[in-house]
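For this depiction, one protein chain was excluded, whereas all remaining protein chains were kept in their positions.
Up next is subunit A:
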Amino acid sequence: MATVETNAASSAVHVEEHDHHEELSFLRKYVFSEDHKTIAKQYMFSGIFWAIIGASLSVLFRLQLGFPNMTLEWLRPILGGWIDESGKLDKEFYLAMVTMHGTIMVFFVLTAGLSGTFSNFLIPLQVGARDMASGFLNMLSYWFFFLSSVLMFSSLFIETGPASGGWVIYPPLSALPQAMSGSGLGMTLWLMSMAIFIVSQLLGGINYITTVINLRTRGMSFSKMPLTIWAFLLTAILGLISFPVLLSAALLLIFDRSMGTSFYLSEIYIGGEALPNIGGSPILFQHLFWFLGHPEVYIVLLPALGITSEIIATNSRKPIFGYRAMIASMIGIAFLAFIVWAHHMFVTGMNPFLGSIFMFLTLIIAVPSAVKAFNYITTLWRGNIVFTPAMLFSIGLVSFFISGGLTGIILGNSALDIQLHDTYFVVAHFHLVMGAASAFGFLAGVYHWFPKFFGRMMNPTLGHIHFWLTFIGIYLVFFPLHYIGIAGFPRRYYSFTTYEAFRTFGDLNMFVSIAAIFTFTAQFIFLWNFFYSIFKGRKAAQNPWNSNTLEWTTPLHPGHGNWPGEIPPVYRWPYDYSKPGATSDFIPQNVPYSQTPESNLPHENALIALEKEIEAQNYNDQFKQPH
């Protein structure tokens, strides 16, 4: 505790010294900023913007599914021609909304919004760096993302509609404009947008990896890194390896669409004519797509799990249980993520032998996932839990992770997947395990690091209400979807009235839609709380959650360079909460063992000798001040 105060005091002195630092123009400071904190905020606001769009789309198509007889004439002012003469949603527009909901949520909200915000914000602050390895590339990364967002957003307004072949854009449907109107200009914009998005991800990823490897502060060895950083590092590695494959998949599709190649097209008769393309394979696209698509699931989920690890430990006032096991299981998941992609393709006509192999590999991934879940639960055991909104969302995340993950055991089994493939069971599964869980990771992160982002607190009461409404709402939406899936209802159906087998469950579908609208509405509590607190929230303390990690040693409003003086060295792991014998129930990472003789474990006393050595190192902070 004492050190934190000294630190704060010395910060105040240094702030004075550096106030005369050259003032950046408005454009350089807030728009084309190279400061990781500003870029993180840009990602955060963009992510929230996209989340509102993506969630609104889901409410629109839930209206169609829950109330198939409802006239949507009242939406004509917004949707125009997409409401047909009978006042119903246009059938292709329904597919367009499903497609855009998936694309937006997976890529723009949970990849860019989540990783972009928290990797950017937390990596330099938690490893003890002045900024990202390359601020310029980091800025480029955001603006490429922005450009890609503009393209994707504009595709919502064109006459032929946005891409409509599902977020997986399987050719030939996505390759042939004569197959559906969304495969025209909408698809072109989708592909351009995604190509640029991938460039942005790669620029970001290279930066994250380089920063974590090279710019850690003195003493911050890999075995002392917070689990958040481990998660962000592995996420970036996953993205760096898998996104280029999606880029090639997209490029080949662009060639097929515009240059008459036949990578994915063969023996097609459509619109009254036989196309000349021969020898391509639509399955090739699926392999390439899922080679990204599956790691993508973990790109979305791992940061959320990292954020949760940090928040659960802090608010349980306990070290995370099995720190090394957590790292090992994340590495295991990250590795296995690359060799399970074809479990999305069991019934695509892929060789059944391959199906067997991928079933074995897929079910192995359940083991590290189970270890993570058990470790979270054990961290709560005999803790002293403070239910901050962030903590509530983290516990909710663990619950979603378990509930959604378990059904993966069924879907990963190729024999069982025959019946359940492309039904609502899949929808329920992935919305819980990657959608809702990752969204909770994002919300937990916003609540937890809001004081660091804006120097103010969000209203905890509104946070609690937001949590309970959202948590209950999401279970009410996705739990019943399992039932609909077990009954065999296929995904992406505009209506279920054509089939006798799918005519049941009309009331359940209505219930799900009501729950979805309810959950969506509850998010406005968050939005209000978020924007209100930015300006009017209560002033935060420097370390409001009594947390151990380095970001809380920076001033309330960290300037460019984060620490006014020298970057603090790190002596211990980040989870020294409730250490027996310690005066306080937390010991920050920058407190040397020599200052805490009362709580040191035997092997830690031996580490006191190394402190001088750690302090003498100075690889990354030669000027000992921001420059």
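Assume contacts are C-beta pairs under 8 Å (C-beta built on N, C-alpha and C of every residue); 3 or more make two chains touch, one makes a residue touch a chain; residues count from 1.
What we mean here is this: contacts and distances are computed from a predicted model.
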| item | value |
| --- | --- |
| Hidden chain of the complex, named as in its UniProt record, picked from "ABC transporter substrate-binding protein", "Cytochrome c oxidase subunit 2", "Spermidine/putrescine transport system permease protein" or "Lipoprotein" | "Cytochrome c oxidase subunit 2" |
| Per the touch definition above, residue among A:V367, A:L527 or A:A609 touching the missing chain | A:V367 |
| Absent-chain contact - pick from A:F26, A:F157 or A:W381 | A:W381 |
